[in-house]
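Sharing a structure with you now.
What you see is the complex with one protein chain gone and the rest in place.
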Amino acid sequence: MENDFPIKMWIDENGNVQEKEYKEVVTEKLTRTFYQQLIRIRTFDRKGISLQRQGRIGTYAPFEGQEASQVGSAMALETNDWMFPSYRDHGATMTFGHSLKNILLFWNGRNEGCIPPEGKNIFPPGIPIATQLPHAVGAAFAEKRKGSKNAAIVYFGDGATSEGDFHEGLNMASVFDAPVVFFNQNNGYAISVPMEKQMNTKTIAQKALAYDMPGVRVDGNDVFAVYAETLKALDRARSGEGPTLIEAVTWRYGAHTTADDPTKYRDQLESERRREEADPVLRVERLLKNQGWFDEQWAEEVKKQAAHEVDAAVAEMESFPPVDPNDIFDHVFAEPTWQLQEQKQQYFQAKKGVPVWNQQQ
Amino acid sequence: MENDFPIKMWIDENGNVQEKEYKEVVTEKLTRTFYQQLIRIRTFDRKGISLQRQGRIGTYAPFEGQEASQVGSAMALETNDWMFPSYRDHGATMTFGHSLKNILLFWNGRNEGCIPPEGKNIFPPGIPIATQLPHAVGAAFAEKRKGSKNAAIVYFGDGATSEGDFHEGLNMASVFDAPVVFFNQNNGYAISVPMEKQMNTKTIAQKALAYDMPGVRVDGNDVFAVYAETLKALDRARSGEGPTLIEAVTWRYGAHTTADDPTKYRDQLESERRREEADPVLRVERLLKNQGWFDEQWAEEVKKQAAHEVDAAVAEMESFPPVDPNDIFDHVFAEPTWQLQEQKQQYFQAKKGVPVWNQQQ
Amino acid sequence: MESTAVKKKTMTLVQAITDGMRTMLEEDDRVLVLGEDVGKNGGVFRATDHLQEEFGEDRVMDTPLSEAGFIGAAIGMAVNGLRPVAEIQFLGFIYPAYEQIMTHASRLRSRTMGHYTVPIVIRAPYGAGVRAPEIHSDSTEAIFTHMPGLKVVCPASPSDAKGLLIAAIEDPDPVLYLEPMRCYRSSREEVAEGKYTVEIGKAKKVQEGEDVTVITWGAMVPVAAQAVKEMEATGVSCELIDLRTLYPIDRDTIAESVQKTGRTVIVHEAHGTGGVGNDVLAIVNDTSFLYQKAPVERVTGFDSPVPFFSFEDEYLPTPARVKYAIEKVIKF
Partner (left out) sequence: MESTAVKKKTMTLVQAITDGMRTMLEEDDRVLVLGEDVGKNGGVFRATDHLQEEFGEDRVMDTPLSEAGFIGAAIGMAVNGLRPVAEIQFLGFIYPAYEQIMTHASRLRSRTMGHYTVPIVIRAPYGAGVRAPEIHSDSTEAIFTHMPGLKVVCPASPSDAKGLLIAAIEDPDPVLYLEPMRCYRSSREEVAEGKYTVEIGKAKKVQEGEDVTVITWGAMVPVAAQAVKEMEATGVSCELIDLRTLYPIDRDTIAESVQKTGRTVIVHEAHGTGGVGNDVLAIVNDTSFLYQKAPVERVTGFDSPVPFFSFEDEYLPTPARVKYAIEKVIKF
């Protein structure tokens, strides 16, 4: 099966373009844009970890190592498409236009983190594994019914493929020819469980065969290959040819979340090795250098820009007004039920030190 | 994909043995045994429908048309194996040794119908679709842990493949190398929903590719092919090679259940055509005739025997003692909780016309 | 809001449900019906009979046998502008979709502070008493009323059925719409043609009375009504309340009635422990403690699984059991 699903690669680990025909796509402009985005989300991610360590946000799920998968796939989207991320895909949501401040707010336990910028179709992060897949199918189906050319992309991990919702989502999408791209980031682990304990197969792409759906494996650390395959899948979706399953083979360097200690279950030297050999950012840097497009000063500028943008978002997040407990009660329904109205009133009375028992029943 | 999963057939529709090497297996004795079993379960099934029509049992799920799938697979089992049927698989459970009386009791709304004969590992019929698959995996795993050579077989329909539990069951079995055979009867419909609205694939067997599990399609109306493939799969299971998915391609002639009207959603002429061309019982009769093993008198005897056995079971069912309402309360836990004790007491008091309010609290 | 439409037609409860869907399919292009066998077959209870013929496969869609999948997809559709009405074949088969309802349908509005909403209706036949095979007869409404963000309704009469269904479809939030199977065809009633709604959250006083308040819903309404009728003959005047909405329960109607009668009997077919009856009891406790002349009596299904049909009638509350409870609160 592995042979039937070879890993597609455009740029090798040394930054060399694999096929002549790719050269048309691998332009200086696009390469620089990718580089910028990769640096941008990596900068954000490292800040996320450090904010958590300093107690300035809550538990955080880092994606370092997976940047090419997230940037490449998100850049392939059109502005009105739909994105259904998991908790580890804020690299993708940022790239698609989510607000950095809101992403930080999410990790700081704020509902505002679930709200995308106006006009951007980004679902809140999927927390219960794989449950977002059926949502994406439904949203995509609705686009099809509207007669639009919009598509949906949904992100999930290798572990997610074991859930029933993975299967039900792919099956329904294939039956309804829903314009949706199932974008899997196979980072080798579901918390501590390695792929070989998660499934019997060596690839995830082959699971598409169960739905007569195209399945493709791509080097998830090669932003160009990811971009190209996602574009292709989105094109298929838009033109009514139905869904595609993409397996982006990648690796998370660090912990599952900041609450996790990866050394309990794996040798972190593997991450170090991959960081040197197969890093998604380094690969683009090497490409830039090989092509003679690299400019140290520009690169510094990119990094400074990114740091600046992230710092500004952190500042915004930290100066954000404190939570308003009204929000506990006011968004459960369009109109709060009497239970919520009353509980809210009692909550605020108790808060003010007015004994609840003073109230009339 | 259809080409990758050709339908295996031993005996063609005219009763001819397909390959010379099969002749060793297609003995007179085995053919007669199959014939007997097929007649037996068909007789039962027709009685089931007629009992329901007469109001002597409740809603009944007939399997006519699927007899070869059920007999062939069940005959391949060893006595200590485990069977996990659905509501339509009492042809298989009968063949494996379930009591006809108890099967009738099941359809008459009696818990006794869920109890297999002592020493027979037959689970109660799976009612919520596909939920029995994980059970089979667990029971098979337990056999493996005990170091036994016992295996499990689990039955389910084409519609069941859309449920998450189908996927989770197959994935877990493949990861744990559980000695289990997933026996699918693809009868073309899930109530009114035809296969092409249930899934995008033309075969169910190919879904095994998602688990690197062997998948095989077999003519579900050919009792020999079903038997041979099930035996092979069970052998694999017993020898530690893990699970297999078998798709038995068949057809239900009649209604989904006696509560269903198939003419609402399909042309019943198709059933009539298949009954003439591809009937599983007729096929064995033709084989017997082609081989010169058929004996009219014996065949009559077989039918009489079957009718007799079924009638006896009906009589047993009908003379079975009425339900004992104690059973509502006594089997919820090993020891009834105080709620159940009290509810039981109140129930019987109310029954006797003793007002419940007379009781002490 | 009762309708001003005057034309009426005699219907069973299940026909009124079909009529409600038809009305909304005509009225609102965003409405779409989906589920297992809802197309050609018209649903196993014929609730969607002929709708696919009338509105096409795009509006009335058969789905794969995949409750989590199609409820999940319906959530995605609702977020993206449609108004899905999903049919679960029997309430006992909703559990595979429990997570989608619990975590997503009911929470998306609050997670996103109203940015995304899930205006879906999930219809499910429910309850025992129709000789269905085992596991087809659950009445587990309580596991849904405990889900913040979900409304739960349950009509007992044809005209309520239609009005509540239309209200549910128009509601901006997810609504679980429970259909008491036992009432599907058990009686007929004049039902107004066209569009009208029955307000979610409002109970119905089926009968006024003075001595005891009997509170119930769904298939237990006729059972309680029978008991009430028999009690009236003995001189006990009962007020009978059909809750119609199980979340949010109509507290005012309960309080008003219990404060008048001082005695409460609750009847439901679900298991006693954890049943919605306890929410009613809590309302009585919270609003009417000093008016109570007797402890609240609950007549419920037992703490056992709903038994096989051959003794499901033993499980279900009967008029006799309801009468005992009424006598008990009277004689306390």
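Read from first to last, the chains carry the letters A, B and C; within each, the first residue is number 1.
As a working rule, contacts are C-beta pairs under 8 Å (C-beta built on N, C-alpha and C of every residue); 3 or more make two chains touch, one makes a residue touch a chain.
Just so it is clear, the structure is predicted and the values come from calculations on it, not from any experiment.
Residue-wise, the contact with the chain that is not shown comes from C:I135, picked out of C:I88, C:I135, C:L243 or C:V258. For the options C:D173, C:D211 or C:D279, the residue in contact with the chain missing from this view is C:D279. Within the set B:F5, B:Y35, B:W107 or B:F123, the residue that contacts the chain not displayed is B:F123.
Against the chain not displayed here, chain B makes contact via residues 82, 111-112, 114-116, 121, 123-124, 127-128, 131, 133-143, 145-146, 152, 164-165, 168-169, 171-172, 175, 327, 331-334, 337-339, 361. Think of the hidden chain as still there; on chain C it touches residues 68, 92, 95-96, 98-99, 102-103, 106-107, 110-111, 134-135, 140, 142-143, 145-146, 148-149, 247, 270-276, 278-279, 281-282, 285-286, 289, 292, 294-296, 298, 302-305. For chain A, the list of residues touching the undisplayed chain reads 58-59, 87, 108-111, 113, 127-130, 159-160, 162-165, 190-193, 197-199, 259-260, 264-265, 323, 325, 327-329, 332, 337, 339-340, 343-344, 347, 350, 353, 355-357.
Operating definition for what follows: only the chains that are shown with their structure count from here on.
Rounded to whole angstrom, the centroid-to-centroid distance between chain B and chain C, based on C-alpha atoms, equals 35 Å. For chain B, the set of residues touching two or more other chains reads 162-165, 197-199. Across the assembly, chain C contributes residues 64, 66, 68-69, 96 that each touch 2 or more other chains.
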